[in-house]
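The complex appears here minus one protein chain, its other protein chains still in place.
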Amino acid sequence: MVPFGAYLVVFLIIPTLVVVIGAFGASPEDGGGATLENIRALGDRQVLDAFVFSISLSAASAIIGAVLGALLAYAVATAKPDGMLRRVVTSACAVLAQFGGVTLAFAFYATIGLTGFVTIYLADHFDANIYSGGVWLFELPGLTLVYTYFQIPLMLIVFLPALDGIRPQWREAAESLGGSTWQYWRLVGGPLLAPAFLGSTLLLFANAFSAYATAAALVSQGAPIVPLQIRNALTSEVLLGQENVGKALALGMVVVVAVVMWLYALLQRRTARWLG
Amino acid sequence: MNAARRRKQSLLRWFVLVPLGAFFLLPLYAMLEFTTRSADGRTAEVWTTLLDWRQIQEDYPELSAGVVYSLEQAALTAVLMLVLLVPTMVWVRLRLPWLRRPLEFLCLLPLTIPAIVLVVGLAPVYAWVTYFVGGSSLTLTFAYVVLVLPFAYRALDAGLAAIDVKTLSEAARSLGAGWGTVLWRVVLPNIRSAVLSAAFLSVALVLGEFTIAALLNRENLQVAINLLGKSSATISVAVSLVSLVLAFVLLFALSFVGGRRRSKETS
Partner (left out) sequence: MTAEAVADLRRDGVEVALAGLRRTFGTVHALDGLDLTLAPGELVALLGPSGCGKTTALRVLAGLEDADAGTVTVGGKDLTRVPANKRNMGMVFQAYSLFPHLTAVENVAFGLRLRKAGAAERRTRAAEALELVGLSAQADRYPHEMSGGQQQRVALARALAIRPAVLLLDEPLSALDAKVRVQLRDEIRRIQLEVGTTTLFVTHDQEEALAVADRVGVMRAGNLEQIASPEEVYARPATAFVAEFVGLSNRLPGVVAAGGTVEVLGQVLPLADADAAARGTAVTTYVRPEAVEVAVDSASPARVVAAAFLGSSSRVTVALPGGETILAQVPSAAVSELAPGTGVRVEFARTPVAVSPA
């Protein structure tokens, strides 16, 4: 117990404290001491834009990922429990949900990048230049598309247990009481899965919001999302002494993610009670 | 469930799986296509290069270094995670049940703290680490163990919940076993599938990790791929494809390990 506790303190608690305290600390040049300067810096035009962009990107990819992922989960849940389909899809999703980042960025370069397979195919066969309106791959639409690539698998992993928790007896009871398929989903299946679905969507949001690697690999200019802003602050690309602003940014991120996760935990309790 | 509904479900399943399957397989295919392009048609040059380890070490030293580091980090992380978590979790279950909630909270905390934020806080800690143990990329293991905690904890918790740790350990102790024996010979063999699951998940996560390694200026597979991408797109795309496929094979194999245990129980 003790060694584990000590390990956690060093590598988890201290970093967290560093971020929290550092966010309120002034940089050495300004003499040190507590200050709200860094927090105020969060009101900067550039930073606010980044937060808005991050939230939009996370929300969009979360909702698309949730809907498509839920459909995929339904398809898997209704297949044979120990069959090939389920194994293949769950393993693939476990990989894609974790792997993200660099490998995905390159995958998308190869697919719809400027010299990507699909880009060239469309140009050759349909005379269509998908970038005629500008290079959108590195902006909101493009990033949303790339993000859904790991959001859908994550949704499957997180939502599938809830679907598995739906007992066949409920469907059969509804049927024998006279309900049609539509009535079952509207009155029983839907309400039962709603908390799980909402919770999973929230989780997807938090996941997208925290994502760093993918954007880092794709976006070469500027820092449209908050994690990239943090990188800039850390590596002092722009200004010196920006470290503590980075910490404030990090604190901002933690607050957003913590709120989302807290809501998720609340919804989880209901899901566990009904479908556990 | 009758035949008509089963048919309808089957149809819906294919209706969902085909488009989504295409969506997911397309980039993989595109990667393969990308890496086999050449001036006049197809070439497998990149792939033959990849298979020759010595050539990689020559031409792409950062890549080979990155691969080796990542593999070592993965192995070390898995081992360190097990060494830290298994005894702690067993101990909490047996002696300190009031710590169970706090422990669960702590282990799931890393999920709430984005890697990017953790890095910000880790920077000063790693200054110390470098001071004491040097700046090798292997020190990333310490941070990685924290990252894999949520997944490993959940897998091990499920495994420990399935066996009655209390009864098993009391039986062993009453027969004269010391705590080390209890852990090594009684508990571990019974949670084998959970341990493997936790280990595989850790390995998958470590191999795919980029954020912390990049921002702490260390080397690993993903950092190497990213770096390589700036100079040679084809090789990086090829390596990305390989790592994705290998990770899939790894986790696919894992699904059978868990499955075998299940069938044993029902027979």
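As written, the chains take the letters A and B, and residue 1 is the first residue of each chain.
Simple rule for what comes next: contacts are C-beta pairs under 8 Å (C-beta built on N, C-alpha and C of every residue); 3 or more make two chains touch, one makes a residue touch a chain.
All of these numbers come straight from a predicted model, not from anything done at the bench.
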Displayed chains contacting the withheld chain: A, B
Full-complex contact with the absent chain, from A:I14, A:L140, A:V188 or A:L263: A:V188
Absent chain, residues of subunit A that touch it: 167, 169-170, 172-180, 183, 187-188, 191-192, 273-275
Chain not shown, touching residues in subunit B: 1-3
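Note that in this section only the chains that are shown with their structure count from here on.
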Sites on subunit B touched by subunit A in the complex: 1, 5, 9, 12-13, 16-17, 20, 24, 26-31, 33-35, 84-85, 87-88, 91-92, 96, 99, 106, 109-125, 142-143, 145-146, 201, 204-205, 207-208, 210-211, 214-215, 222, 225-226, 229, 233, 236-237, 240-241, 243-244, 247-248, 251-252, 254-256, 259, 262-263
Subunit A - residues contacting subunit B, complex: 1, 3-4, 7-8, 10-12, 14-19, 22, 68, 71-72, 74-75, 78-79, 82, 85, 87-88, 90-92, 94-96, 98-111, 115-118, 149, 152, 168, 181, 206, 209-213, 216-217, 227, 230-231, 234-235, 246-247, 250, 253-254, 257-258, 261
